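Of the protein chains in this complex, all but one are displayed in their positions.
Showing chain A:
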């Protein structure tokens, strides 16, 4: 008997279009599955079709689209109730067992069929032309099949059982839909488990499981080895499989063949014959009917309230709300974490966390409830009554639309509540409601509102609920894909770009206005879609799309036509204004245009890379900064000196390739002519009338301006801000060819037939040995600058502050560095609070060093820690390495658009996100504010005093030594345990970096740009090294190294024109290492030995 039911189920589904839509969808998606799932994360050495990649991709796709499983399984029993044939079925002599078993197996078979789309899609994906053969192993279909059976099948079975049972028991479609959320919540909850093993067992999609079972694997193993099926992976699968069985048994026990749910009996039964009197006497009052705008408004309110209430009253909606609140409370545990230390639960962190985790919930609401609402009347078979009333279809659709948006608002308010609860529990009471408000109602709500327009439009046109849902999802993915391929102009990338990050210092800054404009543009488009949707949606019994289209002209009422025209005109007007801003005032570049430009730059200009050019030796500038309009003008001169042995006839000047910047004027003291043949690269060649002889100098005057014109598409410049400007001298004219404009990506270079290039030059590269930075145009400068900014801001550049005055309602500052410094200076201006102190030492410097911290007024949490670190670092480095060279040391906070701190001569710009708001618990955390400050101060030695040649190992000298120095200060200030705690974290960073590594790991002394090596492994190995040979010995080596290689007066440096290399440094290390430990220098720094874990 069950077989009959099974057969019937299959035959029924075979005729349904949804079955094939699901299959096709999964199939198409899976073709790009690997790229999609691993998009944005480096795959390292893992091949794209290695077992672990396939396993993870299958697990993730299965997880993401579990919702399809709910759509297939959930309706299996529910359908009988929907079509009111339950009484026929259940009164026939079928056994419950046969009925349930047949239905379950039937729909599960169909589910399996749909999900084989993943299998076939991924297999086909391997043969797609865009795959790089180097990234693939030989094709092996067996691997795919094995993973499908082992990863996807058990998960599917569990999902199928769960969805089937809930569908059968609740008989409510929305409950079925929202179950996907439960699985998601379970998945998120497992991430909060600390025990890796249990996390691996409990992950329903076995993503963490595959990571867990392969965590000790080498890169090679990960790229080729089959997964170990025994152990955690098997337990995981058994666990979820048996849960599925449990669900089925429970469902079987609970399922009742009663047609009516038993709860009904509680309600008082209707008495049909309560009164049999005729009511002839009742006169029906003749109410006035209104059809004007006023009545439309009342109707809109009525619709809105009605549809809002229907969702608001649903239990499934409240499940989503509660899940959302819970998951956020659990997930907010890791907030703005830097090196394992959490930040204060500042509102913007909470809002970001809330946004990130709740997106899935909102999307579920959007995708399913929009379908539900459009189908509401038809679902209840009330459509004909509705359709015959004189209501406007548009008002009805709009009412549904607004109602759904209000539902989002309810969820948002709930999330805000949970955020506030979290803050209160954490003892943080500065709630900043406006940030909550902006974060949700300015960022998420418009996004949802726009996509809801799409969803309503699609559902109105398609006239098939499930197909509509799928098309909405496809639209989402297609739009994301469009953006990924670089087609992201705000005028055609649906919804436009996201709002830039919120910063305490700069608020939403200059992002807000274009954001709102672009959102209004799209919103008008959305209204047009709704209008069209309301014109073609099904009203009455005609479902044929063509006929509906034809009939729509009779449905366009005059007021609606007026509205559509106004919206259309506004849409075009705002669109044109945006186009004027993005493409006329500014130039819009697609990604491929940028790539081609870079290729041309390299092909045409590479010839000039190492031609003899003079070096900048003096910089004297006057900068006028206008933060309110985001403009500046800078003028003055560079003094250039010919340090080469050749006569220089022409000077090559590169302007920064940024549209807002104009190089208004460049002139030289002697006569010159300009060769503008490379103008398109903003590269000009100045032929001097009188050649520059070796040793001669020449003044180059210039004026450059930065003008903000309207706004750009996508993200605009975040260096010049209303509050918190931070840029450096690489924005100013530079001399000669700029390597930074070359294409980086190896595959792209290959595609454009550009030669392979290493990230860093080899040790024997004669040219780069003489460069301290890539394309360096200076070996050290004298620096002087006057900077003017708005009255409320303080502007800072390196150097002593000679004078400060106010003129024309603007603040002016005159800085001069009294000693030579590297040609690398920051320009910073913002509203600041200032903390001042002095550092004195008897032994080294005659006068005290001014210590200053410039910070945003609310960010005073860790100022004392920074100050302590400044003193401790100056003490330690001064005593153990060499004297501090400047008369001041400043830390300046800048907005969180970038998340780093960076050292310039005597000045350290420090991002607001990484130190100022960390919530350090001295009991359990490492004082990372202290550490980062110490690290950056160490750069005043490693980077400012000694510079390293721009070759492999460059960053070992600059960064690894700074890590070492900072660790020693940390150890001195706190305790060895804290340092070990810090090193634990470095080990993790190293491990993660190594997993992402695409080429083989280099040794420390040959490191290129791998931060996990020069930071993390560097710290670990330096710690081991000093442990073995003694801190004092290491310091001694560094002392000698500095003495010999100091840029301005190093004993060896003065005899050569090259800079120090890691090889040089290791020489000093060897000198202080006893004979029996010499091997350590080799092992730690020259060999590639993975850090012991």
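As a working rule, contacts are C-beta pairs under 8 Å (C-beta built on N, C-alpha and C of every residue); 3 or more make two chains touch, one makes a residue touch a chain; residues count from 1.
Assume contacts and distances are computed from a predicted model.
> Could you tell me which of "Spermidine/putrescine import ATP-binding protein PotA", "Oxygen sensor histidine kinase NreB", "ABC transporter permease" or "ABC-type multidrug transport system ATPase subunit" is the UniProt name of the chain missing from the displayed complex?
"ABC-type multidrug transport system ATPase subunit"
> For a quick check of understanding: of A:389, A:645, A:847 or A:1000, which residue touches the chain that isn't displayed?
Result: among the candidates, A:389 touches the missing chain.
> With respect to the chain omitted from the figure, which of A:551, A:710 or A:780 is a touching residue?
A:551
> Touching the left-out chain: which of A:124, A:380 or A:670?
A:380
> Out of A:284, A:753 or A:766, which touches the unshown chain?
Counting the whole complex, the residue in contact with the absent chain is A:284.
> Looking at A:294, A:427 or A:755, which residue reaches the missing chain?
A:294
> Under the stated touch rule, tell me which residues of chain A contact the chain that is not displayed.
Chain A touches the missing chain through residues 264, 267, 269-270, 272-276, 278-280, 282-291, 294-295, 298-299, 302, 306, 310, 313, 380-382, 384-392, 539-542, 544, 547, 551, 554-555, 557.
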